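Every protein chain except one is present and positioned as in the full complex.
Labels for the chains are A and B, by order of writing; each one numbers its residues from 1.
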Amino acid sequence: MDEAFQISLTVNGVAVSRSVEPRQSLVDFLRYDLELTGSHVGCEHGVCGACTVRVDGALVRGCLMLAVQCDGSRVETIEGIAGTGEVFDLQQAFAQENALQCGFCTSGMLLTAQDLLARMPGANAQEIREALSGNYCRCTGYHSIVEAVRKTAEARRRA
Amino acid sequence: MKPVPFAYHRPASLEEALALLERYGPDSRVLAGGQSLVPALNMRLAAPAALIDINRLPGLDGISLEPGGLVIGALVRHGVVEDSALVARHAPLIAQAMPHVGHRAIRTRGTVGGSVALADPAAELPACLIALDAMVRVAGRGSRRDIPAQRFFRGIYTTDLAPGEIVTAVVVPPIGPGWSSRFAELARRHGDFALVGLAAHCRVDGGVIKEARLAFCGVGPAPVRAVRAEAVLSGRRLDPDVVAEAGSALDADLDPPGDVHGSPALRRHLARVLLARTVAQIVA
Partner (left out) sequence: MSQIEKGRSYIGESVVRPQTARLLAGRGVFTDDITLPRMLHVAFVRSPHAHARILSIDSTAARALPGVVAVVTGEEMAGVCSGWVGTLAHFQGMKSAMQRPLAVGRATWQGEPVAAVVAERRAVAEDGVSRVRVEWAPLPAVTDPETALDPSTPVIHPELGDNLAFKLELNSGDADAAFKGADAVLTETFTMGRHTGVTLEARAILADFDPSERRLTVYHSFQAPNMMQDILARHLGLPEQDVRVICKDVGGSFGIKVHIYPDEMATCALSVMLGSPVKFTADRLESFVSDIHAREHRVKAELAVKRDGTILGMRVDDLTGIGPYSVYPRTSAVEGNQTIRLTPGVYRFRDYAASLRVVFQNKTPMCQYRAVGHPIAFAVMEAMVDRAARGLGLDPVEVRRKNYVTAEMYPHTSQTGYFFERLSHEEALDKLLEISDYRALCAERDALRARGVHRGLGLCAFIELTTPGPAFYGVGGARISSQDGCTIKLEPSGKLTCMTGVTEQGQGTDTMIAQVVASAVGVAMEDVRVLTGDTMVSPYGGGTWASRGAGIGGEAALQTGKTIRANILKVAAAILQCEPEDLDIRLGKIVDTLTGEIRLDLAELGRVAYFRPDTLPKDFQSELTVTRHYVPRHQGFAFTNGIQLSHVEVDVETGLVRLLKHWCVEDCGRIINPRLVDEQMRGAIVQGIGAALYEHLVYDEQGQLLSGTMMDYLVPMAAEMPDIVVGHVETPTTYSEGGFKGAGEAGTAGAPGAVLNAVNDALAPFGARVTSQPITPEVVLKALGAL
């Protein structure tokens, strides 16, 4: 009843061609078929943000897209983004502020923060809080994450 | 929570999509943004035999200004609506409502047509369309219809769509002089479904509301035009008595549900508060 569908896409700059079940989510495809386990599954409701990835440059919930929908798309995960150095300053700030404890929300937080700073370089603390309000963290209470993003924004503006 | 197995179709044209809809009938679901459908699939609340992915249909993802009004294609993403200068200018109520729809990542994918076709009682966009007297443009095999929003939203997840039809656009009529709008909602957390939301579109002259369109979401099975409250406010200068009277009239307009987030009494109360605050802001 659910025939496999052939998809071709690029993931972190690498061309990928696979046969997938239509019902498989993008994040499950990334985690199990491509073994890119840096994106995580926290709810499969689209609420917690742990699965956040980039598709065609835009922020997306990996649990709310089907892999088949990414045929022809450009997908970026934390592994690729960390590898290019694009979020190096954010990562440094997160480490300095201890803006992560268990690390499960971290890839989603980094991608969301990076997307915010790209759209709103002048974001203040409240705007940062609102932009991150779709990413659940149970460990930090958010204070240090907001600090890390705020400090990075400031540093980028100064640079 | 993994979905049931289903067939997947990715039609390249509207005709192909409509043919697939007819072939599968009620055993299929249309996939646009997926931000409401995919959670339902994950929870197995939806278990279709086939998914018809309409994301590649041409011509449905534009925003344009026509003599009949602002046309927003069904596949326009919430995020694009949010950032659109045309929408900000010609349907500011919708522009005001967009930041309340979920979070940025949801708005990247969620579509106007999807929100309209789903008709979630707490959704912001249907209430805006009703307040703006917008039309919902619909296509079926060999048929095209324009349905007034007021008639389109019938109940919980229930619209005027006939089997085999899909939403292709919404059309917001030109807004005349003197009209001003305000969208407001009360929610526990940023991005949550509204406890109560109000899409208010009013013609204001000299500090007096001449005509009011007040569409509430989250207070019933479908968005509700608060016609009794509108009648109380029309043509009168706002003072505490008038506002209180409008609040009482609102009680008769609404029949809110009770759920884990609040009782009917809570929603009635919050609707009255939202009404008072929003009309005060519109007039100011």
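The rule we apply is simple: a contact is a pair of C-beta atoms (placed from the backbone, for glycine too) under 8 Å apart; a residue touches a chain by one contact, two chains touch by 3 or more.
None of these values were measured; they are calculated from a predicted model.
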Given the full complex, what residues of chain B touch the hidden partner chain? 1-5, 43-44, 186, 188-193, 195, 259-263, 265-266, 269-270, 273
Which residues does chain A use to touch the chain missing from this display? 21, 23-24, 31-32, 35-45, 47-48, 50, 77-79, 82, 91, 94-96, 98, 100-107, 110, 125-126, 128-130, 132-146
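Criterion: only the chains that are shown with their structure count from here on.
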Inter-centroid spacing, chain B versus chain A (mean Cα positions, whole Å): 29
Residue ranges of chain B in contact with chain A within the complex: 1-8, 10, 31, 34-35, 38-39, 41-43, 49, 51, 53, 55, 79, 102-106, 108-109, 189-191
Okay, in this complex, where on chain A does chain B touch? 1-3, 5, 21-23, 25, 28, 44-46, 49, 52, 55, 58-61, 63-66, 68-69, 71, 112, 115-116, 130-131, 133-134
